[in-house]
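Note that one protein chain is taken out, while the other chains of the complex remain in position.
Residue numbering begins at 1 within each chain, and the chains themselves are lettered A, B and C in the order written.
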Amino acid sequence: MIRVQDDPFDPGAELNTFLARNPNSGGVANFIGQVRDFNSPDIDNIKSSPSLPKEMISSLELEHYPGMTEKELRRICDDAKSRWPLDDMIVIHRYGVMTPGDPIVLVCTAATHRGDAFAACEFVMDWLKTHAPFWKREHSSTGASWVEAKAVDDDRSARWNRSATESKNK
Amino acid sequence: MIRVQDDPFDPGAELNTFLARNPNSGGVANFIGQVRDFNSPDIDNIKSSPSLPKEMISSLELEHYPGMTEKELRRICDDAKSRWPLDDMIVIHRYGVMTPGDPIVLVCTAATHRGDAFAACEFVMDWLKTHAPFWKREHSSTGASWVEAKAVDDDRSARWNRSATESKNK
Amino acid sequence: MATTVLYFAWIKERIGTGEEHIEFSNDVSTVADAIGVLKQMSPQHADALHDMTRVRVAVDQTHVSFNASIKNAREIAFFPPVTGG
Partner (left out) sequence: MATTVLYFAWIKERIGTGEEHIEFSNDVSTVADAIGVLKQMSPQHADALHDMTRVRVAVDQTHVSFNASIKNAREIAFFPPVTGG
């Protein structure tokens, strides 16, 4: 199930609904992405140079491509289902304006074996990050700026291609 | 934080409490293990031979080693924290008598980077499965029987040793 | 038959609009050809689309590369690398 929405969602309530719908799935993995209150490049700087000023984010704006977003998320979910035996899965993604601490994305996967649930959940997050048409814009005291895509996300996404190729070669 | 308890817990409520405590963690991964209503060996049989009768589980009894359980879970969490940069984590594990669909275990991990949250969550589950002193006993129409440990769990747990050695060798 | 051309994020901002309807001539057969045409339309278009390493494209809501065909395409979208999740 896929939901792309402007409205906030309640991760705990969504999780409980998902669990209630899948009482026979031994393992349920899930992931929640939240809006942070300092911006992404600074996070790595803070670790190496604690004296650098943090640029506080007042809000996060998420633009998306209506129609393609749903289509792309459905493709990613179908791909996950073809790779792992899953009982069920759900992806909820917000767009619009959010404030720090707000959940942006929720992915839940249910499977008999926890390894399948974990792998599918992480795969969906990695592919969503590199394929689903969303663009983040951070608003802070210094103005608004579009978030740059990260090379690490491309790398994480590419891992799944490699492992697909590797298993085919076995 | 570690909780070992006889009382049921509400996964959604626990997740929301955890998220509220960690508003600045970009990624929160979590896993819930549930009691299934047919027993473990049958699950694989069902897939290959759908005509085999399912042995319905009426309840699951979980014995544990009070004192050592908490100690061992704390060791596993400390180990996870030493391997990945985590903001926070929680492990809740039930003991006593449960019925199908009941949550048995909940692991939540919070981190700046989702890869760390995922890896730590899966690691804790794999180690908990092979190290935390719990023993499952299934009650069905044919009587009660102790669940046998699975070789696959040992394998999954051993992966983390291998990768630790590999990264040291790099 | 006009094709709907969509822009997102900073590409939309630079071009000044999110949606245009363009009649491409018959010799415009790939995404790269279409980009060539679009860059002629205004200095804003030329600026937004000049560095193709920063631009991604979808034809009829499917990710494609620059050499993909746009024959029979109803919708072409240009956007920066995605940053959701």
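Throughout what follows, contacts are C-beta pairs under 8 Å (C-beta built on N, C-alpha and C of every residue); 3 or more make two chains touch, one makes a residue touch a chain.
Just so it is clear, the model here is predicted, and its values are computed rather than measured.
Student: Missing chain touches which shown chains?
Tutor: B
Student: Need a quick check: the contact residues on chain B for the chain that isn't drawn.
Tutor: Within chain B, the residues that touch the unshown chain are 33, 62-65, 67-68, 71-72, 93, 104-105, 125, 128-137, 146-149.
One rule holds in what follows: only the chains that are shown with their structure count from here on.
Student: With chain centres taken as the means of their Cα atoms, state the distance from chain A to chain C in Å.
Tutor: Going by mean C-alpha positions, chain A sits 26 Å from chain C.
Student: Hey, how far is the Cα centre of chain B from the one of chain C, in Å?
Tutor: Spacing between the chain centres: roughly 48 Å.
Student: Averaging only over C-alpha atoms, locate the centres of chain A and chain B and give their separation in whole Å.
Tutor: Taking the mean C-alpha position of each chain, the two centres sit 22 Å apart.
Student: List, in ascending order, every residue of chain A touching at least 2 other chains.
Tutor: 33, 125
Student: If I count partner chains per residue in chain C, which residues reach a count of at least 2?
Tutor: none
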